[in-house]
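Shown next, in structure tokens, is the structure this report addresses.
For this view, one protein chain was removed and the others were kept in their places.
Let's look at subunit A:
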Amino acid sequence: MRDELSALLEQAAPAIVREVAGALSQRSGSVYRARGVVATGRAVGDLVAAMVADVAAGNGKQLRAGLRDILSRLSEEAISFRDLRLVQEALRTDLFTRIEAADLPLAALRAVEDWFHELTHQCSLYLLAQREHLIDRQASEIEVKLAEQRQLSIPIVPIYEGVLLAPLVGNLDAYRAQVLTTRVLEVVGRSHARLLLLDVSGVPKVDQEVVDHLLRTTRAVRLLGCQTVLIGIAAELARTMAGLDLDTSELVVRRSLQEGLSHALATLGLAVARR
């Protein structure tokens, strides 16, 4: 049976390639139409050659080894599910018509069916791998960008000689709190500031770890000769801090940025006077 089938496939191969490639290159919106009948013919020819070899050998070795290259040559971008379905359908329809017309035994149909099963399997793996690769790459890029943004979104600006303002906006997670500590120590150390106004009015929610970071930052900043003034503590943050049984006696707290500024000026022995 296998010899008979192989002979049929080898003899019919040029016609199969011509007819399948011709039909595929007419399909609107497909990679086959985009690449044209010659490139499509090459891809279909390679597939048919793999099928002839695999059916003769009784395995799917050529298909496994070559499918990815065949598809890559056809398109640099990943082939879509529809394109994969179209080529499978076109090949299957053409081949089974010929096998039935040649009145080959059921075993011949089975051998070709096995090959198509392998083709479907390999196309599925190809498609899944392509999608997974794309998602991994995109998600990884987004993750890194977000991590960078979390670092950059903590501005620390000098508002007067010796006075720094760090307005925190958005959720403060443990990572961002850690970044804050590092950034604050860097800037305070470099600028020799005497006062740091840490405005947390834009922070809606914090947890114990974050409060701990804030307190540690305050202590570390003091070692650099700078006082931290916590500004605009929201009700939830106050509740979290009160519930933690932490020693907050060393904290200088002001309700608003305006009060914080007044405190800073007073500490520096300055006052705002109307002209």
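Operating definition for what follows: contacts are C-beta pairs under 8 Å (C-beta built on N, C-alpha and C of every residue); 3 or more make two chains touch, one makes a residue touch a chain; residues count from 1.
Heads up, the rule we're going with is that contacts and distances are computed from a predicted model.
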Margin query: As a check of understanding, state which of "Glycerol-3-phosphate dehydrogenase [NAD(P)+]", "4-vinyl reductase 4VR domain-containing protein", "1,2-phenylacetyl-CoA monooxygenase, subunit D" or "Manganese/zinc/iron transport system ATP-binding protein" is the UniProt name of the chain not shown.
Written below: "4-vinyl reductase 4VR domain-containing protein"
Check: Which listed residue (A:Ala15, A:Leu125, A:Val157 or A:Ala238) would be found touching the missing chain in the intact complex?
Finding: A:Leu125
Checklist line | Sole contact to the chain not displayed, among A:Ala107, A:Val144 or A:Val157 | finding: A:Val144
Item checked: Which residue of A:Glu100, A:Asp136 or A:Glu250 touches the chain not shown here -> A:Asp136
Next item on the list: Can you list, in ascending order, the subunit A residues touching the missing chain?
Entry: 64, 68, 122, 125-126, 128-130, 136, 139-144, 146-148, 151-152, 175, 178-179, 182
